[in-house]
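Complex shown without one protein chain; remaining protein chains in place.
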Amino acid sequence: MRRTLPIAVVAGVGFFMLIQYFIPREEFETLYEWALDWTMVIGAFAMALGLYSLTNMMLNKVKRKSEGWGFSLVALVGLFLMIFVGLVPHYQESLRYGTLFMDIFEYIYIPIQAAMFSLLAFYIASAAYRAFRARTVLATILLVSAIIIMLRLVPLGPLSAVNQWLVNFILTVPNMAAKRAFWLGVGLGATATALKIMLGIERGYMGRD
Amino acid sequence: MIIFPCSKAPRYRPFLRVVFLLICILLIDPSWSLAQEDLTESWFNPNRVNMLVFLVFFFGVIIYFIRRAKKGKSLFIRRIAGLDAIEEAVGRATEMGRPVLFVPGIEDVNQIQTVAAMIILGNVAKMVAGYDIPLFVPICRPFVVPVAEERVKEGYASAGRPDAYNRDNVRYISDEQFAYAAGVQGIMLRDKPMANLLFGSFFAESLMLAETGFLTGAIQVAGTANIHQLPFFVVACDYTIIGEELFATSAYLSKEPKLLGSLKGSDLAKAVIMGILALGAILVSFGVIEFKNWFFIQ
Amino acid sequence: MGTAELIWNGVAAFLVLCIYSFLYKDNPFYKFAEHLVVGVSAGYFAMILYYNAFLPKLIHPLLAGQWWYIIPGILGLLMWARFSRKYQWLSRPTLGFVIGSGAGVAIPLYLQNYVIRQVHATMLPVGFTSWPLITNLLIIIMVFCSLTYFYFSKQHKGAFGAAATFGIWTLMIGFGAGFGMTVMGRVALLAERVVFLRDYFAELLSALF
Partner (left out) sequence: MSFYERMMNLDRRWVYLVIGVVVVVTAIWSFAVPMYVTPEARSVYDFVDGLVPGEVLMIGVDYAPEVMAELHPMTYAITRQCFAKDAKLLLCCLHQNGPGMVEQVIAQVAEEYDKVNGIDYVYLGYKPYPAITILAMGQNFRIPFPEDYYGTPLDSLPMMRNMTNFDNVKAIINISGGSGTEYWINYANGRYNAKLAIGVTGVMTADYYPFLQSGQIFGLIGGMKGAAEYEYLAEKAGYISREKDQLWASKSMPIQTTTHIVIILFIVIGNVGYFMSKRKK
């Protein structure tokens, strides 16, 4: 029961979703819609679970006054402030532009996120500098291809036309071929894995007892 | 072209024949291949015959090879270099007595890549279990936590060390991509794991993680089927597992013959695809487009 | 810019600088911004999910008498069973539902988009008489060689090994191109942040003096 039931659910739901792809009947569409709705609801509960473990972890740090507990407090304040200003105005009003909820979003959340993401510009430069050394054939190929692509943004005078041609060639021939083959492989591998999951051949993720 | 190697699997011969006949009927019967205006009353969408054929063929070969492997027929599978790299990295970590870090990507558990990562995680746990070094698994999606916990627990148990399992090492960090990346970076800088294993579905945070890992001097093995993150793993990690190799690794690591059967199956499918491609290209070059058009999916 | 906006943007600019301080090394300013964003983003997402999934997909249908929506509610609640040692297994059917539906939906779509569509698109007319025909031939050869690299049940030796090597070269050209294309994206984010800071400080100076 403890093991068979979940496996049966996996197989049942999985095969229903699979078969549904081929059956255009209305009843199946309705059932399918329900299944989609349900996954969304379950997702909302999973989020609650995530919030619970997050607050739990942070609260523990604050209570135990362990190293950096002040920062955990900052996170907790951010979390509850957001929930408070989100819930207090009447239904969905808070999601409108111009509310405190949206102001915090726009002036605290967006800038931090964008700044974190832009750190990648520095990382990519240092990774390129460090790793793009013509040590082996493969490294050289990688390096040359990357440099040609990067040069498309650099005005090179008459050489720009040549480079643009090379860029187009790389993007539409080897790049495209590489991606085709890559996706063919991934498509087959993922399908095989999904099938093994549905058939219960691969069931390690369910645990033992 | 013989699609099903029937002669070698006598038990399945009748079944496969029925399937084969059914497909032939579907292909020949014109009433199926004519698209109808209103399909809400019918039991089969004729526009998807090509999908069905391929699905049945692919499932057929995979199940066939899995059965064959179960019977004990040996299947040759080439050594996947990434496997050595994982073992080497874990080995180094145990020698040095430093932790192992396993990052399962940032997508939810209903993504196949995440499930593949979970399968790898179980085997890594099995490798680590014998030595008293921690295995950290920071997690981005709440749904992945229970699955990862089960996998690690099972890996430890199957190595005979259920006591070594520490629940606190499998931790949920944040749903938020960069907050998660920052959390993982924290683990890398503080706990200094010797082996960083990054498997699953990664996005922009891939470079952050791989660069920080490089700074700490860890041995890094990464694998993903997200093509746009592979360049960064290739550049910043010691070993990269590319695309389908991720799924192959998950099958190979478990060392169960029946799981390997599916590799053989998808290899056969690849050979068939190459044949179809060659045939299609030749036919198209001579102006015959019907064959190509049959592969069009609406 | 009004005073309120100036202050809000000041907060944003401060937080951006906090994040950039990480480039030198980890420090309390960075930690502050990082923890703040963890809390705020969790709260923000929780509110969005509450208004957009929990209410309209569970509470509203239930209130409207669609009793079967209680099923996802129960499945969602069962997730909490994993905190109990004894009833932990109760959370597995929910996982089964999510994993199963994921696998079932994935199979036809992976096959369709990653396999059959790619096969269809790769059946290109080939020849030696014009440049497009030659590039088509090149694409097909490269796809074949790259697929050979993903072939697991044969030793990569001899002609087969040569094909696989050429395949991995093709893949590397693709990765190099991907790297080169990415630089632009990352720099774009950095440029946007720097322009934001520049505009803010210009605005601040003109407001002050």
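List of remarks:
The letters A, B and C name the chains in turn, as written, and every chain counts its residues from 1.
Here is the rule we use: a contact is a pair of C-beta atoms (placed from the backbone, for glycine too) under 8 Å apart; a residue touches a chain by one contact, two chains touch by 3 or more.
All values derive from a computational prediction rather than experimental measurement.
Counting contacts over the entire complex, the absent chain touches A, B, C.
Only one residue in the set A:V85, A:A121 or A:I141 touches the chain that does not appear here, and it is A:A121. With the whole complex as reference, residues 107, 175-178, 201, 203-204, 226-228, 297-298 of subunit B touch the missing chain. Those residues of subunit A that touch the chain absent from the view are 29, 33, 36-37, 39-40, 43-44, 91-92, 95-97, 102, 105-106, 109-111, 113-114, 116-118, 121-122, 124-126, 128-130, 132-135, 143, 147, 150-151, 153-155, 164, 171-172, 175-176, 179-180, 183. The chain not shown here touches subunit C at positions 23-24, 41, 44-45, 48-49, 52-53, 56, 60, 105, 109, 112-113, 117-118, 120-121, 174, 177-178, 181-195, 198.
Here is the rule we go by: only the chains that are shown with their structure count from here on.
Inter-chain contacts peak for the pair A-C.
Centre-to-centre separation of subunit A and subunit C, using mean CA positions: 3 Å.
Chain contacts: subunit B has residues 51, 58, 109-110, 112, 115, 143, 147, 174-175, 178, 182, 227, 231-232, 234-235, 242-244, 248, 263, 270, 273 touching two or more partner chains. Counting partners per residue, subunit A has 21-22, 39, 46-47, 49-50, 54, 113, 116-117, 119-120, 123-124, 128, 142, 146, 179, 182-186, 188, 190-191, 194-195, 197, 205-207 as the residues that reach two or more other chains.
Those residues of subunit A whose C-beta lies close enough to touch subunit C in the complex are 2-3, 5-18, 20-22, 34-35, 37-51, 54, 68, 71-72, 74-83, 86-87, 91-92, 94-95, 101, 103-124, 128, 137-138, 141-150, 153, 169-188, 190-191, 194-195, 197-198, 205-207, 209.
In the complex of the two chains, the subunit C residues touching subunit A come out as 8-9, 11-13, 15-16, 18-20, 22-23, 31-51, 53-54, 57-58, 68-69, 71-73, 75-77, 79-80, 89, 92-108, 110-111, 113-115, 118-119, 121-122, 135, 138-147, 149-150, 167-184, 186-187, 189-190, 192-193, 196.
On the side of subunit A, the complex with subunit B involves touching residues 21-26, 29, 39, 46-47, 49-50, 53-54, 57, 113, 116-117, 119-120, 123-124, 126-128, 130-132, 142, 146, 179, 182-186, 188-197, 199, 201-202, 204-208.
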